[in-house]
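Removed: one protein chain of the complex. Kept in place: all other protein chains.
Right after this comes chain A.
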Amino acid sequence: MNLRIGLSSFTYLWFLLMLFGPIGALIWSAYGEGASALWRELVRPEAIFALKLTLLITVIVVVLNTLFGILTALLIVRHPFPGVTILNTIVDLPFAVSPVIAGFMLVLLYGPNSLIGAFTGQMGFKIIFALPGMILATLFVTFPFMVRELVPVLQEAGTWQEQAAHMLGAGNWTTFWHVTLPSIRGGILYGIVLTVARSLGEFGAVLVVSGNLIKQTQSATLYVYQAAADFNSAGAYSVSILLCTISVIILVLMETLKKYGEGKRA
């Protein structure tokens, strides 16, 4: 009994130190600035641009990552091909590589001095120091989330339900849409949550590939970084709080959706 109390107090303490502490500090400091200052900072054109850019990147990344994540997970689990184990390991690479280094690799591959970058540059289409590079960088760092969520879910679901659907006359597409997809819905939702959170917050890789050009390639996190560096604390707090709030809302929303999905079952 004592042990249990001890353990749970320790857990709370840990949460306090690791999670609530920093968030509390942020809110507390922001509070010190006053609401009107925060609001003024938030509606500055540079801040609004940065937030819009981050949202745009997030939406594109979530859509692409979901599509390719589902496809990759299906390939790994359902249609194993030679070398699939290697692929399965490589999926985790973005977790192992520092985002800054990931960004650097992208610059090397697509930068203005690279073959591809020079070619697209000639066509009047920039990748690095432009939106496409930022999307690529965010895609790179978020790629494992969806795949890692779905592989175990697919493995556990097995192929029985799909086989049953085929025996009932359903073709591949109907089966995927009405049987496979609903059975991995929870995993997809969770993958999306993680992808959104990471896309909103990605800094290192985006910093390297974007060039951090104000009102051109400055995303929300870069804006916060810049504001903090320029001693504009109200600007840093306001955008930070907004980003945090969006993440929390998405998390809660997905949890509710998941509960709702299970609620229909229970």
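Going forward, contacts are C-beta pairs under 8 Å (C-beta built on N, C-alpha and C of every residue); 3 or more make two chains touch, one makes a residue touch a chain; residues count from 1.
By our rule, contacts and distances are computed from a predicted model.
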Seminar exercise, completed: Answering from "Oxidoreductase", "ABC transporter ATP-binding protein", "Threonine/serine exporter family protein" or "Succinate dehydrogenase": the UniProt protein name of the missing subunit is "ABC transporter ATP-binding protein"
For this session: Could you tell me which of A:Val61, A:Ala130, A:Met146 or A:Val179 touches the chain that is not displayed?
Result: A:Val179
Problem set entry | Contacting the left-out chain in the complete assembly, out of A:Leu16, A:Ala35 or A:Ala164 | A:Ala164
For this session: Against the chain that's been left off, what residues of chain A make contact? List them.
Result: 160-161, 163-171, 174, 178-179, 182-183, 185, 265
